[in-house]
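What follows is a single structure, and I will ask about it in a moment.
What you see is the complex with one protein chain gone and the rest in place.
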Amino acid sequence: MRDGYAYNQPIIPWDQNYPITSYIPPFPPNSKLARAYFIYQRYTRSFPPKEALDKGTMFPELYSPYPYHDRKGI
Amino acid sequence: MWIYEKKLEYPVRIKNPNPKMAKLIITQYGGPDGELAASLRYLSQRYIMPIPEAKGLLTDIGTEELAHFEIVGTMVYQLMKGASPEEIKAAGAADYFVDHGRGVYPQSAAGNPFTAAYIQSKGDPVTDLYENLAAEQKARSTYEYLIQTADDPDVIEPLKFLREREVVHFQRFGEALMKVQEYLESKKYF
Partner (left out) sequence: MKNNERARLLDEIRAIEFMTIELNLYLDTHPDDQKALNDYNSYTKQLMALKDEYQRRYDPLSNFGTAVSEYPWAWINEPWPWELD
């Protein structure tokens, strides 16, 4: 064997090597390889204006706080 | 063309000078993952976008990044204002001071002047949008590092605002990417 690669082994389909469904994200059928997918946001609710400006977004589903200085023990 | 509005998108009211912090924050003014780079990148890429959603989004986010460029410049200005040369020297900012005084100059935290080498405009709408997704993540990380090094709430609040904007922009570029990819696949583009 060259480089330690087992040339004589049968080719196992990739999805039989891994536990089913736990690691496979729920992508729609016919999704293509070699490209990224994004979920479209759907606007339903919003923070009021002053709170939105303070937080940096009007959309609760896009709000990602960064409370570094509020950690315990600091 | 651009019209200027005489107010900051988010207020900056820094009461205590801090030249050390100024030298770090300036990286979001003229550094590799900063607001000037973001603005020029998006405003340069918009010309070759194939769908109106992408032309609009790149123009609008590019414009908002100029507003952020202004916020960061203001922060540097206020952090240097009122600091004596002795304080500046003690803060390790004497090398910036001798070249630029208490003025605002587009450079990175390491002292490298701004360059278009920080951006790419590849002329390929899919490539450009992936570049932009990466750029927004790099900016978010930089703001997180800056927030970690800051201790003045007057400094931390605008940094948190700017960081959250990067998260929102990332989502928008992702949506634009979906639309561009769908459009190009439907045209069987080569």
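Read from first to last, the chains carry the letters A and B; within each, the first residue is number 1.
Heads up, the rule we're going with is that a residue touches a chain if its C-beta (ideal position, glycine included) is under 8 Å from a C-beta of that chain, and two chains touch if they have at least 3 such contacts.
The shown structure was predicted, so the numbers you read here are calculated from the model rather than taken from an experiment.
Novice: Of B:Val12, B:Ile25, B:Ile119 or B:Val167, which one is in contact with the hidden chain?
Specialist: In the complete complex, the chain left out is touched by residue B:Val12.
Novice: One chain isn't shown here. Among A:Pro29, A:Pro49 or A:Pro67, which residue touches it?
Specialist: Of the listed residues, the one touching the omitted chain is A:Pro49.
Novice: Using the touch definition from the top, which of B:Ile61, B:Ala109 or B:Leu133 touches the missing chain?
Specialist: B:Ile61
Novice: Against the chain that's been left off, what residues of chain A make contact? List them.
Specialist: These residues of chain A touch the chain that is not shown: 40-41, 43, 46, 49-50, 52-53, 57-59.
Novice: Applying the definition given at the start, please give the residues of chain B touching the unseen chain.
Specialist: These residues touch the chain not displayed: 3-15, 52-53, 56-57, 60-61, 64, 70, 73-74, 77-78, 168-169, 172, 175-176, 179.
Please note the rule applied: only the chains that are shown with their structure count from here on.
Novice: Considering the complex alone, what residue numbers of chain B touch chain A?
Specialist: By the definition above, chain B touches chain A via 10, 130, 133, 144, 147-148, 151, 156, 160-165, 167-168, 171, 174-175, 177-178, 181.
Novice: Under the stated contact criterion, what part of chain A meets chain B in this complex?
Specialist: Interface residues on the chain A side: 35-38, 40-41, 53-57, 59, 62-64, 66, 68-69.
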